[in-house]
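Complex shown without one protein chain; remaining protein chains in place.
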């Protein structure tokens, strides 16, 4: 049994990791930490009563490293960069759910996150943990930069067309929508239940921190610098994320050709499901799963292709993908614990 | 007191008309009809108990025309075209909330709605009831074709840029979102409460019947044939509608110039509120009101302008706008009963 | 025009007062205060944009008293007792939505609210503002102690049976349920939208601060000391409150006799609607209204009567009732502004 530590167990991603790993047959959760007064994890999450008996408290990386074989950092950015190096030096593998090691260009990172990176030397070897594209690298990695939820939904949606050079990467518009858990367990007036009654709204219009991450990966696929238009919206539901992506075709293809391209491209990917013609994703079909559903339709008169992707922001968009990465790193079956 | 009849009182638009007109100081609801077994309107809508005492039942246009001075047709398309001519011949004014008289080209109507129009001769004189653009015509009209909810949200959002010839009308992409009441009081599995848990999804992708209506009005503003890209989505909330509209600028302007343009354009329109720079609409601020809130932002690198509009699909998108039209037709203060 | 000040405009009750009073034809809102940095009220509540233009900020009672003829205190308990005396001395009438002047026995108040009352001499003359029972006193009052939401729902439900001496007051069990806005605009983890997904739960089981208020009024009706069993629950919806009340009959009556009793008792009360036999209230029929709906059913084998009441916790349970009291105090029509 692989012994697992979770830093940031009091946040939504941490809670989701607990939910997934609790039933994973190859691992045992042996340490949970959070910046809170010591409390049994069952007090924090009453749904765990009778299922897990651990104290959750503030813990140094040194202490946690003695209790486990690998750690998940379900921490906000900036916190992760303080812990990751210590674990790595102690020989533990680290899967970091924050943004701290995702952006290869440290200047870009520092500009968007408005702080100085404390250990930029670790960025180079961190693997961007999108298994559909970096499986080989994940297998050998010691440090995984687990992708953001929006980037996962956008990159999986654009990749087949980009890799075949069928679309103008500069034309990409992603109109994205997220359930409220995407904001994390933050005490904010705007996330109070009453405030969300009949409330649908955009936020950080073309100014969201996931943009440089999307641009980086899209550019790698397109082979040129790219800046994507990205408008996220908040949906008054617990979880689920959809990206409706508009791309300009370089040459016209039919909807069925486009769908065939997607099906071929993802034919070996268990967690990516391409819909049949005329069918589009619905977030409810992916919530609490690690699947990414994709549908698309071409409008020949406009040389426009519309791609729609759906994921659960907390699973394929965070903790599920993190476990998928762990499975790959340790040679477990990739979908173990994820059904 | 103007005596009002409502045909289709059992649907959502009919119910919303009751809600609004009940407190309107210049009118009295004197007849309510629906294709149902006769029942007191309070049985149908218990919230009306003690406030309105009328029998609701199937009623011929002839019978209703004796009970009232004007009628609202809150009916599905096809039903309206059967009733409207009878009322008009009897000298009653008609505000029709269906699509039957909105599309000027009867061939386009017949293609999209898959039926033969039974009284195309009435289309010409029907006034498209978007008061912000057709107030003068509304004032003199006998038959109002009350706009669809999506068209209202898209047209109000695009008009200032189109009328100033600042954008390419063929580039318009409207990514629109509607609360579930937009579908009408239809018994559909997909609209059952449980099915909508964490469910966000697109539907009728570039195939919605509101498209020809949008195209018609945009074309009139642009002075050329237009076909807009339009992807509607269903939001798991009761009401509220948002359109996030992407338009290609012909020449670059700044966000503040764009907002000034919008503020000037709508300066005399009580029901259109243009947000300040950096602020975007939230559907919760317009639900149960007749307001349309508009925000916008320009991305100069892409010559792209993003316009976001929010309305209540049942109010400004249907029954509120219908009452606004009635106020204009009868010389009442335009916002009477709409606060 | 009566000039109105609102203290505590940043809370839910304050917001609801704004919503109701904005369209009240006899009043004008002239001052809004809250313990926040100065801000235009439209920034705080974007739905007010274009409709009200006032600065909202921390304000002394002295300053506010110069701007208005009467004030609503939409404040937490303890805050109200600091402001009310100042307004009263300046000759303004005060409607207090907190609990500070509701409990006649100051010792009971101090025990339940765990603090020392600062001006107990004002309690005696404060009128408990349940118009259905204290209309005459309200008319002459200078200080209204506006009832709590739960007490309103329980007292209106029990009164007819108690006043006719038909039930054992000591047997009363009220299983009550409230939408989340009942908790007020409090930043609490438990009220975050995600936490409320599929969350229904009891809280403060037989320990809620509304209990002494219920007991006081029930005792006055029963003519003896009473302690009611009261279990409140939180419903994952914005607003609406239901009390399902179980009472032991002293002698058996039929359901139709019970309903006749209720209908007679409330025959002159516009805001209390008694359902017909077999029909029970639904919160959705009272939300955003000042109505209290009541249904009941007798179980002769058990000599048990079940009474169900529904109100909107923010309207009849708070701000609507406060405006109803204002209308009575100033001789306006009682339902003015409340439809």
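Residue numbering begins at 1 within each chain, and the chains themselves are lettered A, B and C in the order written.
Just so it is clear, contacts are C-beta pairs under 8 Å (C-beta built on N, C-alpha and C of every residue); 3 or more make two chains touch, one makes a residue touch a chain.
What you see is a predicted model, and the numbers here were worked out from it, not measured in a lab.
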Sole touch to the unshown chain from B:1, B:115 or B:192: residue B:192
By the document's definition of touch, the residue of C:28, C:82, C:229 or C:252 touching the omitted chain is C:229
Across the whole complex, the chain not displayed is touched by subunit A residues 22-23, 46-47, 49-51, 270, 273, 279, 282, 284-286, 288-289, 291, 293, 339
Absent-chain interface residues of subunit B come out as 12, 180-181, 185, 187-189, 191-194, 196-197, 236, 238-239
Listed in rising order, the subunit C residues that touch the chain left out are 170, 173, 175, 177, 179, 195-203, 205-206, 227, 229, 231, 233, 235-240, 242, 244, 246, 280-284, 287, 297, 299, 301-302, 304, 306, 308, 310
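The criterion applied here is as follows: only the chains that are shown with their structure count from here on.
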Averaging C-alpha coordinates per chain, one finds the centres of subunit A and subunit B separated by a number of Å equal to 39
Here the gap between subunit B and subunit C, centre to centre from mean Cα coordinates and rounded to Å, is 37
Taking each chain's mean CA coordinate, subunit A and subunit C are separated, in whole Å, by 46
Touching at least 2 other chains, the residues of subunit C are none
